[in-house]
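Following: one structure in structure tokens, then a few remarks.
Just one protein chain is left out here, and the rest sit where they should.
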Amino acid sequence: MAGNSFGTAFRFTTWGESHGPSIGCVVDGVPPLIPLSEDDLQLWLDRRRPGQSRYTTQRQEPDQVKIVSGVFDGQTTGTPIGLIVENVDQRSKDYSEIADQYRPGHADFTYQAKYGIRDYRGGGRSSARETAMRVAAGGVARKMLRHVLGDAISIRGALVQMGPHRIERESWDWAETENNPFWCPDAKAAGDWAAYLDGIRKSGSSCGAVIEVVASGFPAGLGEPIYDKLDSDLARAMMSINAVKGVEIGAGFEAAALTGEENADEMRSAGNKVEFLSNKAGGILGGISTGQDIVVRFAVKPTSSILSPRRSVDRYNREIEVRTKGRHDPCVGIRAVPVGEAMMALVLADHVLRQRGLTGAL
Amino acid sequence: MAGNSFGTAFRFTTWGESHGPSIGCVVDGVPPLIPLSEDDLQLWLDRRRPGQSRYTTQRQEPDQVKIVSGVFDGQTTGTPIGLIVENVDQRSKDYSEIADQYRPGHADFTYQAKYGIRDYRGGGRSSARETAMRVAAGGVARKMLRHVLGDAISIRGALVQMGPHRIERESWDWAETENNPFWCPDAKAAGDWAAYLDGIRKSGSSCGAVIEVVASGFPAGLGEPIYDKLDSDLARAMMSINAVKGVEIGAGFEAAALTGEENADEMRSAGNKVEFLSNKAGGILGGISTGQDIVVRFAVKPTSSILSPRRSVDRYNREIEVRTKGRHDPCVGIRAVPVGEAMMALVLADHVLRQRGLTGAL
Amino acid sequence: MAGNSFGTAFRFTTWGESHGPSIGCVVDGVPPLIPLSEDDLQLWLDRRRPGQSRYTTQRQEPDQVKIVSGVFDGQTTGTPIGLIVENVDQRSKDYSEIADQYRPGHADFTYQAKYGIRDYRGGGRSSARETAMRVAAGGVARKMLRHVLGDAISIRGALVQMGPHRIERESWDWAETENNPFWCPDAKAAGDWAAYLDGIRKSGSSCGAVIEVVASGFPAGLGEPIYDKLDSDLARAMMSINAVKGVEIGAGFEAAALTGEENADEMRSAGNKVEFLSNKAGGILGGISTGQDIVVRFAVKPTSSILSPRRSVDRYNREIEVRTKGRHDPCVGIRAVPVGEAMMALVLADHVLRQRGLTGAL
Partner (left out) sequence: MAGNSFGTAFRFTTWGESHGPSIGCVVDGVPPLIPLSEDDLQLWLDRRRPGQSRYTTQRQEPDQVKIVSGVFDGQTTGTPIGLIVENVDQRSKDYSEIADQYRPGHADFTYQAKYGIRDYRGGGRSSARETAMRVAAGGVARKMLRHVLGDAISIRGALVQMGPHRIERESWDWAETENNPFWCPDAKAAGDWAAYLDGIRKSGSSCGAVIEVVASGFPAGLGEPIYDKLDSDLARAMMSINAVKGVEIGAGFEAAALTGEENADEMRSAGNKVEFLSNKAGGILGGISTGQDIVVRFAVKPTSSILSPRRSVDRYNREIEVRTKGRHDPCVGIRAVPVGEAMMALVLADHVLRQRGLTGAL
């Protein structure tokens, strides 16, 4: 009943804390005979790795992933894939100061309330460091999806809002996401954001963000109504990412303000296929994929670690002031982009296998 | 792997279609020795029942729930609780016209794509009729929660936006939700909405809505990180409700536009308890409840069944126009209020039992 | 966490007590487009039905199964299949005498210890009446298996030991199982058993039995190591049947007394297939089917309800004597045969779907 696993058919379980010797995961349910190497996973981990620009935490983690089981002669065997990443830069600093403090916006208070104990070093299990394993598992999911569905599929993420600054849909260019440290699909906005985030960073403040993840090329028919709908599982997946406070599919919250006429995605015949004239539904109807782009957005709150002192209490219920020094992301939403992509891959991998099984060659 | 169950420790499984002889569910994991009668459940079903105002479908369903197992001498026995509701008003009309049509915004196309067959009568399994069983199961959940946590808890829902019309937080009065057919907590807004929705209804159009559900009096410590966080499970639960396109917790999407200073919920000591000075977090930090109000909002798209003709195709990929006659809700968001409340109760019941077990007297 | 469901991909959940208004189950995960009628299930229920010979309880239950969801126009739709059987002959006798008594060998004491309450009428939930729903669900499983694997498969059960009387392997004839009330594959033994069981019955005593179930025609490759091996799941399935105290696969306990040479099933090439020269393994190696007959045996203890007075206590811990009057099976093992067949079908259906998914047409 403890919740460290995700997925039903393609199922992974993570372990590890921010300042333990290593973090890892087990990916179970991967079909046999899929080519898989550590490079296939490192590719994605490198996208999430901290310390790559001045806008993310300066913690230096090489995040080298090792495959310790489930692959033989370069191919998956159908047995569980063990993945391990060593923790390297867990500064041996003295954490005793914050051992008893509850930092506002962090999980310190709730972990203590729930468990009566917590590994306070770097946030312990509640640290976003755990998401490295999601990205690694997501790499396995991507490999499997391409193996089964072909190379035409893609899963891409972008930052579409930084703090209060939202980009316009018209100026969107996927290729731009690789050209700036924000995964921003709008070159002009990326420049503005750099200036904005420099200000935030220098003042020791932080800001939130909105991320959009789009999966293209997936077939109609994915999703298991009623309670494991594709959108339900995506909502659960994205909401499980650290600091996420909202998830929407397609038109999302804006759909509430539309009329039925405006919201209907009309259909036409296109050769022997169905063509939708719009995608307010975000590629999902009744919890099942339509074959259009699957579109998810999620909101990330501002990083809770800030320089300004905030009022709080400690575990002895004494009133204190908390001020976070040290290495932190001024906008954690940036590094949430590859994590959101990974969760999309993991949910889709799970639903493909729920329909197709593929646990063996039968 | 098919997805007709929800929950881990408090787990229910629903069955039934819109126009079958009956719908039902099995609720497994309910602790023994809890007083339970059909009246305890009917109370909540009556809130959701169609045909109670001119703003909901005129289908007349008494929705009388029967308990067929798991209760003995007025108390639960720890064995599975079977619940059944007969379908009464499944008009014996001829559905052959729409048998092959894909209605835009409905699940017709995706059910056909996924299963290669569908019960097209009234939407079959994809009909919101299924939510009656969620409300019934939610009644069991509420009863259990009060039994375990006491009578101080509450779970309440309200419509906070109808179409483009959003109410202001200042004018909010929970008591008002019982005084209008919209579960609107603002008497003035309720009047405006009535006029607005009459217009929508008469023109054969439809509109969306936003619902907020608040759980009060629940202890800190509920939720199972990392993948079964309380907010993850709430997101999944709400997104599984028919027509929902977005879910947010606390400040939700607005949190993205805040700074770390604005978003932090500061803490003070209040006697021997911790007091939070605000609730941007919506009562959840790190996936675990803080003891504050648990606040969830979700967006419902406009009803897809509208009188205006929409372009579509049929299952032979012939281009058609679809125009929905018959009994429908101009704003399905209204009847989603008791369903959202039920899902909140079901998620909380599950997490209470995940922590406490209670499958026996041990 | 309460345990009223079985299976992962082909999953059923039962509800109902011996003396409630009805019993039922939900079968989730059945692929769409499989022809299914009530007759397909009634066939198997009729084999298990009580009161068909003087050797089984005289309770008269027509056990008419109704399909209340998941089938449309004679075919499964991929949505959950609801099955209901009304309880008819729940004699309105006064059960107050045994309400507080713990019958030796029954679950009275343990249900009370676990739950602090129990429906004592006819054993409530612990009654073998629940197995009617396994047989019904097993009928769905059989139908699905034939649909997917073809008509060459078979699942057959036989009583191979009644009390101390075991039949010899040499005299085995499957066809004979239909010719006597014991499912005995040996006509001679069936005659001897009739005399033996008449004696048992008239003296108000009871006896145990051993049942063998054989599945033929199933492909190699079924089973999910390490913890969901085919034999693990069969062991769990058979042990879950009322009164079962032992399960073995192939040579079973006798394998312990063999040498490696004796126990090895040698292999030869037969055309383009592998042929095994013996089947000590019972068709399973490493938890995965070999393609040979899958052979399971299970031991059923003697019926606990007997006329001879037994010493016991009541729930107030007062010492009493218990003597069971009323309608009972002198050898419950007989009616366990169709139940064992059903569990074999259900386990195999689950493992076929675990490999193939088939939740949709994808």
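By letter and in written order, the chains are A, B and C; residue numbering begins at 1 in each of them.
Note that in this section a residue touches a chain if its C-beta (ideal position, glycine included) is under 8 Å from a C-beta of that chain, and two chains touch if they have at least 3 such contacts.
Because the structure is predicted, anything quoted here is derived from the model rather than measured.
Participant: Shown chains touched by the missing chain?
Facilitator: A, B, C
Participant: Identify the residue among C:Arg49, C:Arg121 or C:Lys229 that touches the chain left out of the display.
Facilitator: C:Lys229
Participant: Looking beyond the chains shown, say which of C:Thr57, C:Thr76, C:Thr177 or C:Thr303 touches the absent one.
Facilitator: C:Thr303
Participant: Among B:Glu130, B:Asp186, B:Glu224 or B:Asp329, choose the residue that contacts the chain missing from this document, as touch is defined above.
Facilitator: Spelled out, the listed residue whose C-beta touches the missing chain is B:Glu224.
Participant: Provide the residue numbers of chain A that touch the chain removed from this figure.
Facilitator: 1-2, 4-5, 8-9, 11, 13-17, 20-24, 26, 28-30, 32-33, 68-70, 72-73, 75, 77-82, 113-119, 124-125, 353, 357, 359-362
Participant: Could you list which residues of chain C touch the chain missing from the display?
Facilitator: Against the left-out chain, chain C lists 1-6, 8-9, 14, 102, 104-107, 109-111, 113-114, 125-126, 130, 161, 163-164, 200, 205-210, 220-229, 231-240, 242, 244-269, 272-274, 277, 280-282, 284-291, 299-306, 308, 310-313, 317-319, 333, 354.
Participant: Just checking the interface: what residues of chain B touch the absent partner chain?
Facilitator: Against the left-out chain, chain B lists 1, 9, 79, 219, 221-222, 224-225, 352-362.
Please note the rule applied: only the chains that are shown with their structure count from here on.
Participant: Between chain B and chain C, what is the gap in Å from one C-alpha centre to the other?
Facilitator: Computed value for the inter-centroid distance: 39 Å.
Participant: From the C-alpha centre of chain A to that of chain B, how far is it in Å?
Facilitator: The mean C-alpha positions of chain A and chain B differ by 26 Å.
Participant: Indicate the whole-number Å distance between the mean C-alpha point of chain A and the mean C-alpha point of chain C.
Facilitator: Their C-alpha centroids are separated by 46 Å.
Participant: Please output the residue numbers of chain A that touch at least 2 other chains, ranges allowed.
Facilitator: Residues 1, 9, 221-222, 224-225, 354.
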